[in-house]
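Everything below concerns the one structure shown next.
A single protein chain has been removed from this complex, and every other one stays in its place.
Just so it is clear, A, B, C, D and E label the chains in written order, and each chain counts residues from 1 on its own.
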Amino acid sequence: MKTTTLKLVTIVSERILEDRLLRELGELGAKGYTLTQATGKGSRGVRASEWEGPDIRIETLVSPAVADAIVEHIADRYFEHYAVIVYLQEADVVRGEKYV
Amino acid sequence: MKTTTLKLVTIVSERILEDRLLRELGELGAKGYTLTQATGKGSRGVRASEWEGPDIRIETLVSPAVADAIVEHIADRYFEHYAVIVYLQEADVVRGEKYV
Amino acid sequence: MKTTTLKLVTIVSERILEDRLLRELGELGAKGYTLTQATGKGSRGVRASEWEGPDIRIETLVSPAVADAIVEHIADRYFEHYAVIVYLQEADVVRGEKYV
Amino acid sequence: MENLGLLAANLLSPIILAFVLGVLAALLRSDLRLPEGLYDALSIYLLLAIGLKGGVELNQTPPGEFVGPALLTLLLGVLTPMIAYNVLRRLGRFDRVNASAIAAHYGSVSAVTFIVAITFGSMTGQEPEGFMPALVAILEVPAIVVALMIAFTREKRVGSWRGALHEVLAGRSVVLLAGGLIIGVLVGPSGFEPVAPFFASGFQGALALFLLELGIVAARRLTDLRKVGAFLLAFGILLPIFHGVLAVWLGGFVGLSLAGSAVFGAMVSSASYIAAPAAVRIALPEANPTYYLTASLGITFPFNVTLGIPLYYAVAGWLYV
Amino acid sequence: MENLGLLAANLLSPIILAFVLGVLAALLRSDLRLPEGLYDALSIYLLLAIGLKGGVELNQTPPGEFVGPALLTLLLGVLTPMIAYNVLRRLGRFDRVNASAIAAHYGSVSAVTFIVAITFGSMTGQEPEGFMPALVAILEVPAIVVALMIAFTREKRVGSWRGALHEVLAGRSVVLLAGGLIIGVLVGPSGFEPVAPFFASGFQGALALFLLELGIVAARRLTDLRKVGAFLLAFGILLPIFHGVLAVWLGGFVGLSLAGSAVFGAMVSSASYIAAPAAVRIALPEANPTYYLTASLGITFPFNVTLGIPLYYAVAGWLYV
Partner (left out) sequence: MENLGLLAANLLSPIILAFVLGVLAALLRSDLRLPEGLYDALSIYLLLAIGLKGGVELNQTPPGEFVGPALLTLLLGVLTPMIAYNVLRRLGRFDRVNASAIAAHYGSVSAVTFIVAITFGSMTGQEPEGFMPALVAILEVPAIVVALMIAFTREKRVGSWRGALHEVLAGRSVVLLAGGLIIGVLVGPSGFEPVAPFFASGFQGALALFLLELGIVAARRLTDLRKVGAFLLAFGILLPIFHGVLAVWLGGFVGLSLAGSAVFGAMVSSASYIAAPAAVRIALPEANPTYYLTASLGITFPFNVTLGIPLYYAVAGWLYV
């Protein structure tokens, strides 16, 4: 079965960014995303889920170019003040051409 | 610590396929799976979670052969009409022989 | 955008281990984690979610050394009697130095 | 005049206004959402509650009174999907698959529309027969079976026919409704008493909360209205009126009271949006969900709970003089 | 005769029928499931509610009346796990770990079985003493401690003994039950009044909903019956009967009323399936959950809520003439 190798970008952030992140992912060229609810701990300490709900974990399969754009965007827009983490992996996607 | 390299198959699909997919994964040789609730957006637009609940995200660690079988099966059984995405990654599994 | 390659350790286990695992991850040097609720099936059969809740799925981005320590620890502490699976992947983490 | 009174009485009930509030919240892009758990919890509660109450009433009903309405319900469960199918095919030029998919929804029933109709009755002091919920249980399944059969009689389908059937029969709406009915029949009024405060008193408030969420959901459907086109819009309003008036009229012949046949009209006119979509998605995956969901949830449901129900009561009142 | 009446009264209560409905739904492979949130919510509500009501009653009870039953409860909390352990070891040939794991469950108490027993009493017009919930709180913990000590006195264990203890003592069932009790004692009847509609009137209906879910859960356990074998099946029915009758009998000596000792019998006979499993899983991970879960949830719980409770009432009635 033919597969295409794409970048799997995973973003974990506080929930308050949900709407903005999803909208911006689309604008940056992501064709879709999968979102799961999460909780977590990081350098800023446990997210105060009582006032903004748990973290969100967004996965999006995109072309390397789009992946870089997403990373750039999040880095200079959110890293300083918000709880957010981003990492990239490779994934062999079935019917992958659909997502670039 | 000895690890075995296996295929991590991730399937995201509309929830209505849950029972069938899990049963078929077993038949195709998967020894187990991990399922998380998800929501998402893709080429078919946001899943209408009001009538079938959110998407499901299934991860299963399997041998390359089983991975191919799963991909084949889902591709010709569900791709045409259902909202489903499948991608493969490598993972070094501790005690991995248990899962092949 | 500069990224650091780290180990992504994924642990899926029965929920009753949640507190202990998270505490021990910290002690072993993990700087953070992301936790999602999951259900699953494995060699021990479906987790009896009626008495301990669903499984938990923990992801932590750590240095290779810490990853090994985590694997060692879980292997000899929990593998024998508890439902738990662990696997490692590589991930290119933005601002990754923050997590080692 | 007095019909306008009926209309106002309905539109100014907290239940309908909660629905409106939900619609507005969604249009304002508010972060207001009922937690999924609560949405499920309320639907389980409401289905079980109407089942129980219907069963308790049935326990008090002489079989004779019930047979007629039951048979009529069965008949309409077979007839209405056929009507819908032919309208969609001949007038709407829909292909066979989408036509039968939509027909399954309009033949089956929306439990919430039914509940709102009941509530509307009791608000305006007109109590329908107590066994009506039993009719809902009877009406839910046949139409879906008929519509799927229409689709499956022709060429071989990709979808799972048996899977769909199981989805309907073992689906939670049937299990809770039928289960509640049987429990109600078995325990009777005295046995029901201890659980009454929970299932009876709380009922209407819970319904208001549920409609708040349905309003939010329906509003999201509104954005799809353009996609489905003018025909489906008209279909989603005119067919229910036709089905509803037909049912009100026939209701009289099987001895239903004024309120009873009005509620019966609301039932028959309503379009399912829980049982039918799940079954259709499994049996006819190639059918386009946007059509049947938008029609049933975005057009017919809002129409029925606001204008339809008072209309069916008015028609009943007019036929019964 | 009249005992058959008791039995029917129990089996035909909406609460038990809801449990049956849950079992059937699961066997029909229905998609009916209570959302996890609702399941938790109901258990929190039920535990807090019985705690509160028990506390309010305790607030009205002369200490003298309470001391006897309290001490007896403590005694049985220590005695019953030892009985269970020895039966499992000598007759059942279970290894030490699994024997003490199961013993912990049968020494402790199932809050829901208790509630059903109370409800059954009030349905049949027999009010047990109001302070019974206080006894549940007393009965829950000791048995687990005793059973774990049996296991830990021998060779060093892998599990965490202190972890388990914390799991029980700070576990939500103890916190809610004990917390509710204390609040109830502090506020008394007048203070309880404003929250009464929520915690009192809604109670039985909420219980019915909860048992619907428990039925679904228990049904899944039934498939494991084969795995656990005939001995555990017999054990899961006969030991509760023995414990129950023993408790009913002793209840008389400490001045419990007929209904009181019947409920007391149900309590003592019941097997924990929330507090005990969590503690055992931590302290004795090498014990096999299939044994203790299937026995307590798949055998003893269904037996008690259907046949056991009427039996204990019958025995009480028979001993009290």
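Just so we're on the same page, a residue touches a chain if its C-beta (ideal position, glycine included) is under 8 Å from a C-beta of that chain, and two chains touch if they have at least 3 such contacts.
Not measured: the values here are computed from a predicted model.
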Chains on display which the left-out chain touches in the complete complex: A, D, E
Among E:F19, E:F66 or E:F199, the residue in touch with the chain that has been omitted: E:F199
Contact partner of the left-out chain, one of E:L6, E:A26, E:L52 or E:A295: E:L52
Contact with the hidden chain (one of D:L6, D:A25 or D:I102): D:A25
Hidden partner chain, touching residue among D:S43, D:T119 or D:S272: D:T119
Option touching the unshown chain, where D:P14, D:G188 or D:G317 are the choices: D:P14
Residues from subunit A at the interface with the omitted partner, ascending: 14, 16, 20, 48-54, 80-82
Subunit D residues touching the omitted chain (full complex): 12-15, 17-18, 21, 24-25, 28-32, 34-38, 41, 119, 122-123, 201-206, 208-209, 212
Residues of subunit E in contact with the chain not shown: 35-38, 40-41, 44-45, 48, 52, 166-167, 169-172, 175-176, 179, 182-183, 186-187, 191-192, 194-199, 201-202
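As a working rule, only the chains that are shown with their structure count from here on.
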Pair joined by the larger number of C-beta contacts - B-C, C-E: B-C
Chain at maximum distance from subunit C, centres defined as averaged CA atoms: D
Chain separated most widely from subunit E, comparing mean CA positions: A
Centroid spacing, where centroids are CA-atom means, of subunit D and subunit E in whole angstrom: 41
Residue numbers of subunit C (touch at least two other chains): 36-37, 89
Touching two or more other chains - residue numbers and ranges from subunit E: 36
Interchain contacts (touch definition) - all pairs: A-B, A-C, B-C, B-D, C-E, D-E
